[in-house]
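Quick one: the structure is below, questions incoming.
Heads up, one of the protein chains got dropped from this complex, but the rest are sitting where they should.
Note that the chains take the letters A and B in the order they are written out, and that residue 1 is the start of every chain.
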Amino acid sequence: MVSAIFIIAAGLGAAFLLGLLKEDQKASAFAITVAALGFMSWVAYDWAVALTTGRAAPVDILTAGAEPPFAINLRMGVAEAWLATVIGVTGLVSAFYLRPALMRLGRRAMAVLLVMTMALTGLVLTRDIFNLFVFFELVVIATGGLVLLSDDERAVAAGFKYLVVSQIISLLLLIGIIFTYHANGSLNIDDIAATPMMFTGAGLAIFLVLIALMLELKPFPANGWALDIYEAAHPGFAAIFSAASGTAALYAADKIFAAAGPDWLPLATVLGLLSFLGSGVLALKQTNDRRLLGYSSIGQIGFVLAVVGQRDILGESYLYIAGGILITHAVAKAGLYWLSGLVKGRGLDDWAVLRANPLLVFAFASFVAMLVGLPPFPGFYAKWDLMHALAGSDRLVVLGLILLGALIEAGYMFRWFGYALKREVREAFPGFATDKTAVVLVALAAGWALGFVWGAASANPNLLTALPILFALAFLVLEPLPAWAKNILAIAGLVGWFVWRYPGYDPLQMIFAVVMILGGAVILLASFYEKGRRIGFYPPTMLMYAGLALLIEAQTSFEFFAAWEVLTIGSYFLILRGRMGEPHALSYILFSLGGAFAILAGFAVASMGVQPFALDNLKALAEAAVPSAPWVFVLLAVGFMTKTASIGLHIWLPGAHAEAETDVSPMVSGILLKAGLFGLFILLMNMGHQHLWGVDLTEVLVWIGALSAFLGALMAIFQEDAKRLLAYSSISQLGYALFGLALMNHVGWLLAMMFVINHYIYKSMLFLAVGGVYKRTHTKLMYKMGGLITLMPFTFVSVLVGIIAMSGVPPLSGFGGRWLFYNAIMASDLRLPMVLIFMSGPIAFLYLFRLIHTIFLGQLKDEHRRLKEAPFWLVVPQMIFVLALLAFAVLPGMALQKVDGYIGSFFGDEPLIWSGRAITSTFGHWNPVAIMGVIGVVFVTVLALLLWMNHNAQKVKQFNIVFSAERPFKPQTTHFAWNFFAPYRKAMGFLVMPLVTTFWGAITDSLHSTADFTRRFYTGNGQTYAVQVLFFVVATYLIAMGGAS
Amino acid sequence: MLPTIAMATGFALILMGLYGALTHRNILRMILGFTIASTGVNVVLVSVGYMPGRTAPIMDSAVPVADAAARVIDPVPQALVLTAIVIGLGVTALMLAYAYRLFRIRHSLDISKFTELKW
Partner (left out) sequence: MTTKFTTRSFVALVLLALLGVAFWTLAAGYTPDAELNRTAAYYAENTARETGAQNIVTAIIVTYRGLDTLGEVTVLFLTAAIVALVLGQSKAPRGGSGSGFLPSGELLQTGTKMLLPIIMLFGAYVFVNGHLTPGGGFQGGAILASGILLLLLAEPKRRFGHALISRVESVSGLVYVLIGIAGIVLAGGFLDNRILPLGTFGALLSAGAIPLIYTLIGLKVGAEFSSILESLEETEDA
């Protein structure tokens, strides 16, 4: 093991050695630089591994042969080793990245880079407070030098502003240090006595040291200078400035906070959260990529500072949590800055050029996921543990604010990612520099490796060893294969998993597994239609299915939440693939993450910080009537309802489902929404009735369900776009299911269960049918179609059957649903929502009727005369669904009888009597086979009658109703099917006013205008920045003084 | 009394220097302001080590090794101040070089003219 002092000696020695070279020996100079950086990284990494595996113990490195505090000492512990590794590797990799600039400027610039890396490492290692100052100043000066690597002339001004502010910081730091020395008689950090937060003597001295160190973290709002550097510097240096400098400065602050004692931690918490939220909001308005990354850096460092503020409650897991977030941030941010060097333009949408290399898109996605704290990256595990610790110590405000900050960050990062994937590439693309691309890929590999390490170190299961997730990730490697081969593999994987796992499932799991896993395989049949390689489709699809597969089997809250996040990520990428999917994917991911964070908070509060928390424990929580139980219920229910798109949280759904690709729409509609229902099942099964302020929360859910069913249906009838119509109808249908569940009686649950199956079948079928029509007609607007019945008979059949099933008329299974439904309602005494539900039945028929009537009946359009039936592979699953519907209609008992018994075990009753193929309840009797027979006879009679009457029908052309020879402004207004339900709109239109959309829109608008207003504060004047820094110090001083006294 | 006066002078210099740096728009004057402020810091540093009635921490014929502990002032701040001075000098030189660069870019030394980067 090489002593850590050699990291410093090597850095310095190499820097001095460079001076001996001639000015033009640039290649040798570069070789020396890289060798030294490599050696420094290797020493640090060697220690990191040895310390983590317990092969070595932490050591104090003495200098000058004297004991501390009389001589300076360095410490190499686990945290120091890892951070030194991050710094060293960032320096090393950046050196390669900066190679052209370094070669241009020569050995001096390389020496500066070496000293920078050395000084940052020193900052991490040193245990002497004055030595800390020396290293800080080295970093400042080296930063001043490396800023000049940029080709951007504005960087000079940025560098000067930085130096101005650094002067103020070093002034405060020095005064703080000398008075700290006076108070403690030592400059060693370990000798700083825990000082109560007060503002005289030692307390004030420590305050000055701390505030100076926190200013180094570029806290919001005293950070205009740092943002300018981020924007103007060479991206290779910005990566160091963000990843390495930020990390080292944070650790320096952490050392002093540890010494200063718990009294000072609220300072870190408050300033950290302020930075996290403040720079998050301001980032919303940024259009320059590097400045945006700057805001994000500041925000993330603020987040970690807030975690530093929690070190008193985190105990053993402190390093795991803070380190996880810090290192993920370092890797991701360095990666993003390196990526930005590959992109020529500075606008956010200029990143669209990345699409030329799918690997880079994957890198971008991974970095975004790392920053937002999604699985399987360290930030995810860290956030999970952090939230539990916070909940366990009742720091709920901090918990909420951190989640809010993370959501805001997700907002602007995912918006940006959407631009990169969907915006047009504006300029000709020259190709990427190989060496820079390689550097980005190093960061990518590091990020995934860290994800594995953190997962392995976690007390919870390592997600990167979960088979379904590995299977999904394998598709990344398989991307070069043709789509059909991948499709076969995907289907085989789903079916194989089901066959392997189903013997262990209880009936509830079984139903969901059939729908989600087998159902997924059936829908994938339609994907055979796609030709080529279909890059970027299979990994997210399989990730979504992996999440669903794991969700069904989740035993603990962690497994559940991790699966939930995995399926959310997968489905986000799927939705983003849609042609106009960008805004909808964004609102989907935001609602989903918002919901996920609600779930996370709910689980954290429920567990009271104790892990692992089995899902069954929710029951104990409810039975013990813990005061927090209703809140847990609310948080979880809200989280699940973002997925079921219940009214109020529904606005992401119509666009997301309607704009998705043909085979994706059924996946995200027929399958994905069920994840929310599954969650609600688990929740209600365990927690049952919860009361908050005297209100039974399940009654609130009943109302939400009824309103969703009613308003969803109402909104559907006014749609012209067939896929949007189906999307709105999903809101309505899931409303039914929620309603049934929330009734909390046996039949209601059975009904919800039936909806899980039914809705999957007919919604998938209809989406595929409409998608097939779209493939042929290239439009989704119904009034532009007509008369397709003869051209697309199979599609017609599936739409017809789907509609019959869905509208709940006999003989298909929809009727069974209704029948159960009325039984359920009768068994409950909530009459008013019942009326709403009752009314949404006929409304559903109104919009469904349009599908048949407008698309398949009526006049054929001229341009559609040569259309063919929908592609074969789109029809295949539809026909399977038709058969399934018929079968399910005749034999509902097949699936439901077992479930019925299972549900009975919860409610302890048996309201339905299953005799052969008939079912009897207290309110009536249902024999599906008999009904089928009756309906068949009626249908044949009516059909014969119609055929007989048809011979004297008169044909009418469609566009023959022109207003008195005037050419209408919009031709479609003359089509009978346009605005078909205008009279209803007049009567009930006020009910579908986009109140909810307006509400969420107002929230984002106000955030944006706050951001736009606040950022004017960064005037760009270096002197103003200096005044702001001073103001920040004085304000913190006054506020903290007020808080301490 | 003496250390208090020195310390007060140091603090006063810091505030004066900062005032100059924060109000003058000319970059050279700002640099000068910071130089004054860092001189103030150095004065404060040495004033903390001062102890009345003692002598410089050099052990010669006047201060025998044996009772050095009772005769000399605190040597640590003196060592620190040397470092602080050198670092201050380094930063000042760097700022001057930057000032030159800035002047060549815009032919002006007015800090408020360098605001392309903002918001």
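A few remarks follow.
Here is the rule we use: a contact is a pair of C-beta atoms (placed from the backbone, for glycine too) under 8 Å apart; a residue touches a chain by one contact, two chains touch by 3 or more.
The shown structure was predicted, so the numbers you read here are calculated from the model rather than taken from an experiment.
In the entire assembly, the chain absent from the figure touches the shown chains A, B. Remark: the omitted chain is touched by one listed residue; of A:Gly185, A:Pro842 or A:Gly936 this is A:Gly185. Of the candidate positions B:Leu18, B:Ile31 or B:Leu45, contact with the hidden chain is made by B:Leu18.
Along chain B, the points of touch with the absent chain fall at residues 3-4, 7-8, 11, 14-15, 18-19, 22-26, 29, 48, 50-52, 56-60, 65, 68-69, 72, 74-76, 78-79, 82-83, 86-87, 89-91, 93-94, 96-98, 100-101, 104-105.
Touching the omitted chain from chain A are residues 3, 5-6, 8-9, 12-13, 15-20, 61-66, 69-72, 105, 108-109, 111-112, 115, 119, 122, 126, 128, 130-131, 134-135, 137-138, 141-142, 144-145, 148, 175, 179, 181-182, 185-187, 199-201, 204-205, 208, 1023, 1027, 1030-1031, 1033-1034, 1037-1038.
FYI, only the chains that are shown with their structure count from here on.
Centre-to-centre separation between chain A and chain B, using Cα means, comes to 50 Å. On chain B, the positions that touch chain A within their shared complex are 14, 18, 21-22, 25, 27, 30, 34, 37-38, 41, 44-45, 48, 76-77, 80, 83-84, 87, 90-91, 94-95, 98-99, 101-102, 105, 111-112, 114-119.
Contact residues of chain A toward chain B in the complex are 130, 134, 137, 140-141, 144-145, 153-154, 156-161, 163-164, 166-168, 170-171, 174-175, 177-179, 181-182, 187, 224, 227-228, 231-232, 285, 1015-1016, 1018-1023, 1026-1027, 1030.
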